[in-house]
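Every protein chain of the complex appears in place save one, which is left out.
Chain nomenclature is as follows: A and B, assigned in order of appearance, with residue numbering initiated at 1 for each chain independently.
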Amino acid sequence: MPFIQNAWYAAAWSREVTRNLLPRTIANENIVFYRTVAGEVAALADRCPHRFVPLHLGKLKGDIVECGYHGLCFDKTGTCTLNPHGDGSIPRAAKVRSYKVVEKHDLVWLWLGEPSKADETLIADFSVLTDPKFRTVSSYLHVQANYQLISDNLLDLSHGQYLHLMFQNAEGPAKFESEKEPKPNEVWARFSRPNQLPNRYFQMLGFPKDQRGDHRNFMRWTAPSLLLLDVGMTGVNRPAEEGLSIPTSHLLTPETETSTHYFWAMSRDFRQDEDELSRELLRVGVAVFDDEDKPIIEAQQRMVTTSDLMSLKPVLLQTDGPAVRARRLVEAQLQAEQP
Amino acid sequence: MPFIQNAWYAAAWSREVTRNLLPRTIANENIVFYRTVAGEVAALADRCPHRFVPLHLGKLKGDIVECGYHGLCFDKTGTCTLNPHGDGSIPRAAKVRSYKVVEKHDLVWLWLGEPSKADETLIADFSVLTDPKFRTVSSYLHVQANYQLISDNLLDLSHGQYLHLMFQNAEGPAKFESEKEPKPNEVWARFSRPNQLPNRYFQMLGFPKDQRGDHRNFMRWTAPSLLLLDVGMTGVNRPAEEGLSIPTSHLLTPETETSTHYFWAMSRDFRQDEDELSRELLRVGVAVFDDEDKPIIEAQQRMVTTSDLMSLKPVLLQTDGPAVRARRLVEAQLQAEQP
Partner (left out) sequence: MPFIQNAWYAAAWSREVTRNLLPRTIANENIVFYRTVAGEVAALADRCPHRFVPLHLGKLKGDIVECGYHGLCFDKTGTCTLNPHGDGSIPRAAKVRSYKVVEKHDLVWLWLGEPSKADETLIADFSVLTDPKFRTVSSYLHVQANYQLISDNLLDLSHGQYLHLMFQNAEGPAKFESEKEPKPNEVWARFSRPNQLPNRYFQMLGFPKDQRGDHRNFMRWTAPSLLLLDVGMTGVNRPAEEGLSIPTSHLLTPETETSTHYFWAMSRDFRQDEDELSRELLRVGVAVFDDEDKPIIEAQQRMVTTSDLMSLKPVLLQTDGPAVRARRLVEAQLQAEQP
């Protein structure tokens, strides 16, 4: 079992789940998502038990999915409600798995493991995504790489200096601070650049070009791979609240061992009413995540050809600490889930 | 050996085999077909024994195939007739397999197994294809799926109600009749819709839109996967001969475990001189077989990823009986052919 089961995965942006049947593979499981007439999200195994055709090729009729091949019907619990053939009796095996799903923080969250353990309070806090103090732009990216390679990327933001012109700083890579009191279920990777001129990103956001300030990048990771970056810039030695704050969400959901659904969002607590700034932030996100991170991570995936990166004995630098600890937490939970 | 050997496979429409070299893989064997000067069909292993280049990249000179790489020549029996190099002596191993082929019913039939067993009278009866009472249109379709998935499709025509708008009937799926006296080498799947209004297909063929009639779909299967559908509509309780009859041929020839040559034809015993109706029937066939059946069967293939569908324990409905029996007949013959 290569993926953690007892965890909430970000399965989709809420807006993606509509009255159309949405197929999405998550952790190797083919799932079809849809919204009921009442607006609730439903998730079923995307395979009819009769002839194994994907259910998303069928029709949504009310809250019922009708298989597109021979018309077996399933409700949102996966129960077969109609066999239109013969005497209409429904074989006992005619059912599909339904998945526990919850909508929260503008996202659809999926639980793969034991339903009895699906505690909604365990969903990582991404309330920033719907907090009215913030305006948020969000997007989706498909990456041909294992989700942990992307998690590694985000836990070592020193790469910004080399990979992202937008985030480059005249005075070199940011200062990395080791975790002092690690929490058992979180990993923090804190990078800071005190008393520096703004990079292109903060200039674009409005920080005065020739004014020095304190720049922070504090990344929070929670299993399996949900990351929230507290990124901001404020005056030298001034409180964060005075400056610009752009909490940035990175939700990584494994599709297969070598592909990942990457949901990202940028929230901001300033200039919330400027639509053009929202569009510009989306453009920057695409330029940075889609056009710069994705190619290098996919090249890395082609080179490593294993999901066990550590077996290749990578050279470890000081900035790798958080990524290594996150991988250990995943490994520990995978071990704990072994039967 | 995943394919039945001692059987006649439909290898090509007669018109496909010309004075050009036609490569076609059948049941994993690479074969080159051509027509001799006298008009006979020849079939050779498509691999020169010298350097293993496909012979179809060479030249047809009279009845001889000259390899395109170094010029070894082979006649229609696979005997090497010329080595243009050195002293011109022909090594004993310089020969290729020739296959037993027969032209019948406007098709080229291929025998893969023991030549001594290649009895032409065993070719399934598709005389409708050349019967002067009928006008026939025919086509070819390549499907990325195991041939038995297509055979399953055709033996359970209840899918027409869900997959094919053209064949949908206002009163629901057709009535399935179990086989009463199954023949040892055939499977019949009979569906009928007595006393109903015509579907879009029969309206298109000219059956009056608001006149009720008896609609039949009687599918005959013969090993390995040759299907002939007696489809027609006639007045309520009237003999079939009075109504419209469109015998439809579906000849499925495995290319590999996961791909199939699909030859189909529609014959009709009415309006034989209307070219526009022929064109319309071809359009309907493409719309139904190519654009509706093929995608769903290929999606099914991607889901099952095995040629042993039954090992996945599909839920069986009453209408699956004929498909299951056909699979058993194939399995029995495969077992019988084991050495």
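General remarks:
Keep in mind that, in the parts below, a contact is a pair of C-beta atoms (placed from the backbone, for glycine too) under 8 Å apart; a residue touches a chain by one contact, two chains touch by 3 or more.
Values in this document were obtained by computation on a predicted structure and should not be read as measured data.
When the missing chain is restored to the complex, the residue among B:2, B:62 or B:84 that touches it is B:84.
In the full complex, the hidden chain is touched by chain A at residues 152, 156, 158-159, 161-163, 172-173, 176, 295-296, 299-300, 303-304, 309, 312-319.
For chain B, the list of residues touching the undisplayed chain reads 30, 47, 49-54, 57-58, 66-72, 83-87, 91, 93-94.
What we mean here is this: only the chains that are shown with their structure count from here on.
The distance from the centre of chain A to the centre of chain B, with each centre set as the mean of the Cα atoms, comes to 48 Å.
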